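Removed: one protein chain of the complex. Kept in place: all other protein chains.
Chain IDs A and B follow the sequence of writing; residue 1 opens each chain.
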Amino acid sequence: MTDITDRQQLSYIAAQAADARVNLELETEGMTLNIGPQHPATHGTLRIVAKLDGEQVIAADPVMGYMHRGYEKLTEVRTYPQVTTLINRIDWLGSFANEVPFILAAEQLMEVEAPPRAQWIRTLLFEMSRIANVVLFLGDMAVQVGAVTPVFFAFRDREHILNQIEAATGGRFHPNFDRIGGLKDDLPAGWVTETKQVMKKMRSFCDEIENLVMGNEIFQARTRGIGVIPADIGLSYGLSGANIRGSGVDWDVRRDNPCGLVYDELDWRVWTHPDGDSFSRFWVRLQEVREATRMVDQLLDGIPAGPVMAKVPRIIKVPAGEAYVETENPLGVMGYYVVSKGDLVPYRVKIRSASFNNMSITPWLLKGVYVPDIITILGSLYFILGDIDR
Amino acid sequence: MIAELSYWQETAIRVGAGLGAVLLVAGTLVYVHLFKMVSFMQSRLGPMEAGPYGSLQLLAEVGKHLQKEDIFPRKADRFVFAAAPFVVLASTFLLVVVVPGGPDAWFVNNDVGIYLAMAVSSVSVIGILMAGWGSANKYSLLGGLRATGQLIAYELPLILAVVGVVIQAGTMNMQGIVFAQAEGEIFGWGGIGNPYILTQGVAFLIFLIAMQAELTQSPFDMPIAESELVSGYMTEYSGMRFLMFFIGEFATAGVFSAVAAVLFLGGWYIPGIDPTDNIMNVLGPLVMFAKIVILTFLVFWVRFTFPRFREDQLQRLAWKFLIPLSLANIVVTAIFKVWI
Partner (left out) sequence: MSPLSSTDAPTQGEDSTETEDTDATPASDAVREAMLEQLTGELGDALVGHHIEPGIDLTVRVTAAAWAETAAFLRTGMGFGYFNFLSAIDWLPSPFGRDMDSQVDLTLEQDEDADAGDADIEPMEQGLAGGDTRFQVLARVNDIVDHRGVTLKADVPDDMTVPSWVEVYRGANWHEREAWEMFGITFAGHPGLRHIYLPGEFEGNPMRKDYPLLARRVKPWPGIVDVEAMPDDADAGGDNEDASTTSADPADAGESTDAS
C-alpha cells in the first residue's frame, strides 16, 4: 500500500542528486526569481522565492502570510454559530465542506447528533462542494500547462453546481448552512430532480476533460514524471487528499473514519494511482469527481424523511472538553481541534487545513526542477491560498 | 495600368497597400479569431458592446492603449526597451513586401523573394531579445532567452521545408512560385493547376508547425507563457508599445500565413482564370485574404486548444524530428525533380 514504486524511488534519487549538486556548485552565481505574490500561477498571493541556475531551480522557498486572517485567534471571540461564517472562507471554492468538521466537532462535544436526514443532506452538499471545487482544478490544471480553453468549460459547468448549492442553501460561495444539530433548512422542492440533471452534466464534463486535457500528448509529456512524491515522504509531510492518493496510498477519511457523515451507506470506492507524479494527481482528482457525482446520485435517492434539526438549546454553550474531527475535504484532510471550556465561544480552535500541509512539501519537491515544472507541480498540488493562510 | 504611373506614384501606392495589407489583416484576425472564434470555442460571446457584434471593439482597444502611459521600468535600458517593438514590427513589414497578391499587385517583385522572407523573418528575434533584455525584469529576460532559443531552432525546419518547394518550382521568386503552381499539371490534368500542398504535403505540415513556433503561439508559447512568465518579454510593456507587440503578433501570423498560402496553396491564382488577366489584380488579393484567414484559423485553433511544451521538449521536437524529416523531404523532392 505504501510501497515506493520504482518511479518514486528514481525521483527521490534525483532530488538527492540535486542536493549534492547544489553543494558542489555553491559558488556559481544564480538568479533569484520571485514568483509572486502577484503571479498568474499562484491562485492568490503566494510567493515563491526560487533560486535558479539557468532555468533549473536549486532552492525554492514559499513565503506565505499575505492573506493571513488569523482565524484561529478570531474564533476565540466568536460564538460557535458565528464561527462557521469565518471558516467558510478558508477554502472558498468548496465552502460548505469547511463547516462540516467544525460543526461535527461541536456536536461531538455537546453529544448531540444530527437527525439522519440532516446527515444525508450534509454528505450530499459536502460532495457537491467537492465537485464545485475540483472541477475548477481540472480546468485550471490545463491553464497551468498552457491550454487556456478548458478552464472556461470548467467555469461553465461549475455554474450548474453553484446554482444547485445556491438553491439549497441561499449562498453560492459561502453557504453557511450547517448548524450544530442539523441544518438551517430542508431542501427546496424539485431540487432533487434538478441536481440529478446537473450530475449528468458533470459526468459529461469529466469525459470532455478526459478527451481534451488528459488524453493530450503534450499534457502527458508535461505532467508525467514531474513532481514525483514518494509515498513515505508524502506521509511524513502530512500530505492528504488526492496528493497522497496519487502516490498510491490508499487512505481516505471518508471511508476510514466517516465521523458523522453517511459514507458507510454508499457504494463507492477510493481511487489511487501508483505513480505519484503530477499526472497521477490529476487523474485521481478526475476520478474523484466522477465518483462524487455517483455518490450524489445515490445520496439523492436515499435521503430519509424526517426533521433536519435536532433539539439543541437556544443558546449554544458547548460543554468543556476537547474534540478533534477531520473530514476528507476537496483539498485534503481538514480537521478542527476544538477546545471548549463551557462557554459561548470556543477556547481554542486549531484549524488543520489541507493546503498548509500539502504545500509544506514544496521546498523539497521543487528542488532540481525547471521553471515550467514549478507551475505544473504547484498546479497539481492544488492549493487554495485561504486554506494555507487561514 | 499601374505601369503608366511614375515611379514615386507607384511606390506610394505599393507602400500604402503594404501598410493596409498588414494592418487590415491584423485587425481582421484579431476580430474574427481572437474576439469571436475563440470566444465561441470557449462558450462565451466575446465583445458585444462596441459596434454591431463588437466589431468596433478593436478600435476601442487601440484607443485605450494609445491613451495609456508609456511606462519605462526604472532600471530599463531605455533605448533598447523603446526600440524593441519597432524592430519586431519592422520584421513583419519587411516580410510582407515579397508576398504577391496578383499579377501586378505585388510590393516588391524580387528574384530571391522567399530567401529574403526567410532572412527577415528572423529579425523579430532580435526585437524580442531586445525587449527581454531591456526590460530589466527577470521574467522578461527568461522570456527573451526562451524566444531566442526557440526561434533559432525552428528557423531551420522552416527554411528546409521551403527548400522542397523551391526545388519543385525552380525559382525563389514568390511570383514565380505562384505561376509555377498555376501552370502546373496533376498527371497531365491542368484543371486546378498544381498547388504544392499535393506534392509537398510533408513540407506543408512542417512549415505549419515551424510557423506556429515562429509565431510563439501555443503549444510553442514559452516566451510568453502567461502562467509561468506572466507575459514573458512583453511583461513590462504598456500603452502604445504593448499595442505594437500585440499588432505584430497578429500581423505576423497573417503574413506567415500569406507566405504559406503562396508556397503551398497556390497563392492568389484562381483555377480557370488566366493568371495574367488584369481582373486578377482585384480578385487575387481577395483570394489571398481568404487563404490567410483559413490558415490563421488553424493557427489560433491550435493555440487555444493545446497545452504548451516545455523548453527541452520543444527543442527535441525541432532537432530530432522536424529537421530530419524536412531533410528527407528535400532528398525525395530532389530525386523526383531530377529523374521524373
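The rule we apply is simple: a residue touches a chain if its C-beta (ideal position, glycine included) is under 8 Å from a C-beta of that chain, and two chains touch if they have at least 3 such contacts.
As the structure is a computational prediction, the values presented were derived from the model and not from experiment.
A.B. asks: Since one chain is left out of the picture, which of the remaining chains does it touch in the full complex?
C.D. replies: Over the full assembly, the chain not pictured touches A.
A.B. asks: May I ask you to list the residues on chain A that touch the chain which is not drawn?
C.D. replies: Within chain A, the residues touching the omitted chain are 1-2, 64-65, 68, 70, 72-74, 76-79, 81-82, 108, 179, 181-182, 184, 232-233, 235-239, 249, 251, 256-257, 307, 309-317, 319-324, 326, 333, 335, 337, 339, 341-345, 347-348, 350, 352, 356-357, 359-361, 364, 389.
As a convention for this text, only the chains that are shown with their structure count from here on.
A.B. asks: In the complex formed with chain A, which residues of chain B make contact?
C.D. replies: 38, 41-44, 138-139, 142, 218-219, 221-222, 225-230, 304-313
A.B. asks: Which chain A residues qualify as touching chain B in the complex?
C.D. replies: Against chain B, chain A makes touches at 31, 33-34, 39-41, 55, 142-149, 152-153, 156, 212-213, 216, 218-219, 221-222, 370-375.
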